[in-house]
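My structure is below; once you've seen it, I'll send some questions.
Apart from one protein chain that is not included, each protein chain of the complex appears where it belongs.
We just call them A and B in the order they show up, numbering each chain from 1.
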Amino acid sequence: MTPKRILVVDDAATVRMYHRSILEGAGFEVSEAINGIEALEKTLAAPAPFDLYLVDINMPKQDGYGFLRDLRSQDIDQAPAVMISTEAQSQDRKRAWEAGANFYLTKPIKPDVLLTHCRLLLGQGGTA
Amino acid sequence: MAIVKRKQTQAVDTDERSRPRDMDGLIGEMADSNPVARRWAARDLAVFPDAAAALVARLGKEADATVREAILISLTVIGNRAAVDGLVECLRSEDAALRNEAIEAMKNLPDAVAPIMAGLLADPDHDVRIFAVNILESLRHPDVEQWLIEVISEDEHINVCATAVDLLGEVGTTAAEHALEALKARFPNEPYILFSADLALKRIRED
Partner (left out) sequence: MAEITISSEDFLKFREFFYRKTGIQFEDSKRYFVDKRLVDRIEATGYANFRSYFTFMRFQVSGEEIQTLTNLMTVNETYFFREEYQFKCLVDSLLPEVVKTKAPGSTIRIWSIPSSSGEEAYSIALYLTEYWPDIERWDVELISSDIDTSILKKARQGLYSARSVQHLPSKLLQRHFKRLPGDEYQISDDFRQAVEFTRVNLAEIADTRAYRGFDIIFCRNLLIYFDDLSRRQAAEVFFDALNPGGFICLGHSESMSRITSVFKVRKFPDAIVYQKPEAR
């Protein structure tokens, strides 16, 4: 079975590396982007659509909300998105939902939390 | 029909500018209903250092991305204390795009930002402290590593520390070793902190 493909969108290299190590360790294929614009380019250029998006909010040039809104307006196969942020206020969750996210997690994320949410969204069950 | 050549590129005599191009006229133009006019006004204001406050004020209300871009570029070109003070206030905005734009602009203003950096790193709002560390990423200043070491040694908020460790992975030297080890001891149950601190230490020690 081909591995599920996840796009990790975050401007911090270490955060991308951390999420990559967790996700690859669990058998996923990981691609990266540093902001919303690059994420959209990679999405459009990909040979097949991604299965899941992991999207940071605060990024230069285009933030996570902007990317999700653009993504959801594209005429392509859509996929679930987990929005990630350092903030924990309720209005951010609402905003994330409105932009088209399925889950909202606050950093730093523990490996089992990340995997549980990803697997749930990919229809693989919730156990880590 | 084919590839043709004109004699001269048409010079533009009139463009989308209506009011006088002095500072007050341009500031007035920033409230025009036409975004093209606002954009030109924002660009032309780049030569008026005293316009910084007006540019920042407009930035907070401006919905058009192209006008915002022009305002940000002008603020970067002006780059004085008033510009930076205004950008700092943008860090506190609810608007994620505005916050990130302000961070980016400040990254390009090392001279104006350096004197206030210590204050930003001590701001009561942990998000502002995170953004301050983000700004350090492109700040060309000799104290950058020392500031980062202070953050990971003293800041209580995990995400402020996490942002600082990420940058130490790139700019850290042996001076940061002790503080990185201490950080790991402070957050022993946080996999991300252990991961990023170990990465920074590995890079420092490989030399």
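Keep this in mind: a contact is a pair of C-beta atoms (placed from the backbone, for glycine too) under 8 Å apart; a residue touches a chain by one contact, two chains touch by 3 or more.
Note that the structure is predicted; figures quoted are calculated from it, not measured.
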Contact partner of the left-out chain, one of B:A122, B:V171 or B:L194: B:V171
From B:R81, B:R140 or B:H178, residue that would touch the chain that is not displayed: B:R140
Touching residues (missing chain, whole complex) on chain A: 11, 13, 33-38, 40-41, 44-45, 61-62, 66, 70
Interface with the unshown chain - residue positions in chain B: 1-6, 9-12, 43, 65-66, 69-70, 73, 76-77, 107-108, 110, 138, 140-142, 144, 169-171, 173, 202-203, 206-207
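Convention: only the chains that are shown with their structure count from here on.
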Chain A-chain B separation of Cα centroids, rounded to whole Å: 24
Footprint of chain B on chain A - complex, ascending: 12-15, 17-18, 21, 57-66, 86-87, 91, 107-111
Parts of chain B lying in touch with chain A, wherever the complex brings them together: 94, 96-97, 99-100, 103-104, 127, 130-131, 134, 158-159, 162-163, 165-166, 169-170, 190-193, 195-196, 199
